[in-house]
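The complex appears here minus one protein chain, its other protein chains still in place.
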Amino acid sequence: MRITVPVPLRWGDMDAFGHVNNATAVQLLEQARVDGFFSSGREVRDVVVARHVIEYLVPIPYTHEPVRIVMWLARVGGSSIEVNYEIRSPDGAPDVLHAKAATVVVFLDPVAGAPRRLSEAERADWAAFVDEPIAFRRG
Amino acid sequence: MRITVPVPLRWGDMDAFGHVNNATAVQLLEQARVDGFFSSGREVRDVVVARHVIEYLVPIPYTHEPVRIVMWLARVGGSSIEVNYEIRSPDGAPDVLHAKAATVVVFLDPVAGAPRRLSEAERADWAAFVDEPIAFRRG
Amino acid sequence: MRITVPVPLRWGDMDAFGHVNNATAVQLLEQARVDGFFSSGREVRDVVVARHVIEYLVPIPYTHEPVRIVMWLARVGGSSIEVNYEIRSPDGAPDVLHAKAATVVVFLDPVAGAPRRLSEAERADWAAFVDEPIAFRRG
Partner (left out) sequence: MRITVPVPLRWGDMDAFGHVNNATAVQLLEQARVDGFFSSGREVRDVVVARHVIEYLVPIPYTHEPVRIVMWLARVGGSSIEVNYEIRSPDGAPDVLHAKAATVVVFLDPVAGAPRRLSEAERADWAAFVDEPIAFRRG
């Protein structure tokens, strides 16, 4: 199941080239995870990002309308999930695929600070979001 | 040839977990490129980031001393370079490898806004920085 | 006339103290100006911030719901306006006044890069937003 999370831009997201800065785009992915996955029920606490891959296809201009981040899981592992994303133009605008990305999120034991096993209930919860892994242009 | 670029942190780089935020780490890579490659002679103008891969190994605490970003090229392509990096603890502190990363930077024709071929002189200039490609833990 | 602009927070707005960072709050004011004043018709181009005053009353926690920024003008000058703001808790939450602020925005001649006189039409347009100046706690 793929979900679409509207993520508002800020004027200050633009860099000196007049587009959303590439590092800021990684912040947008974080906000999509927080709004889409880690709002109610699932908590952002006690997770850590282990890896990002992001491909920039078309520069993101500043727009008053939120960009759409389409988000799903490529994989539910023993103690991690792999989130996949497409950053797309705002709802109502001509559809543009601006970027593709993938993030490995690891779940931590808050006491030990080390990775912990996902429970069966958690795995079943996350499994609903699994869909075909994103295809990057470069391996 | 690998170069080591000291990149100062800011207190505000920390997020609510008390470590340098993962998206901010991507900003640190940008600053290492600007300071290490694109200061004098080579210009940051007319380049665009096409792809990042970043693996986070050990959280980066805030320190008054700059982190060291070790930087080299994995490849010089027809119109792009692949930058590799290690983010390491400050000079003088116990050596910690915090993150590994790779960025594909594409050179643009400023008029056309499209990728342009690197000249032989440019390729020779960049070739001095080529070293063994970084090995990520996950493919 | 006062307008209320909803400004969404980002998880990354929090600093190591777990509240929206004080410098980030200034970014929120910028976004309120862009969304509230400089969207359609009035343009953000060719304006520059000359001065900010901001008083922080109650720390801003991260919330999924946008904070409300109440915004009006204290004054329309010859070539500048003074924007006043209250940063308030999200709609639906108990009403909290988090911060008060004022910004002097100067209008520039894009060619000369120097302040320019507002036209009578512009002054009349902005005059609709004039209301009683905000009272700061400290002079």
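Letters A, B and C mark the chains as written, and numbering starts fresh at 1 in each.
In the analysis below, a residue touches a chain if its C-beta (ideal position, glycine included) is under 8 Å from a C-beta of that chain, and two chains touch if they have at least 3 such contacts.
Keep in mind that this is a model prediction, so the values were computed, not measured.
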Out of B:P8, B:G78 or B:G113, which touches the unshown chain?
B:P8
Residues of chain C in contact with the chain that isn't shown?
21-24, 26-27, 29-30, 48-56, 59, 104, 136, 138-139
Can you list where chain A touches the absent chain?
11-12, 14-16, 18, 21, 23, 62
For chain B, which positions touch the chain that isn't shown here?
8, 10-12, 27, 30-31, 34-35, 39, 44, 64
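Everything that follows uses one rule, which is that only the chains that are shown with their structure count from here on.
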Compute the distance, rounded to whole Å, between the mean C-alpha positions of chain A and chain B.
22
Using CA atom averages as chain centres, what separation in Å is found between chain B and chain C?
36
Going by residue number, chain A touches two or more other chains at 27, 30
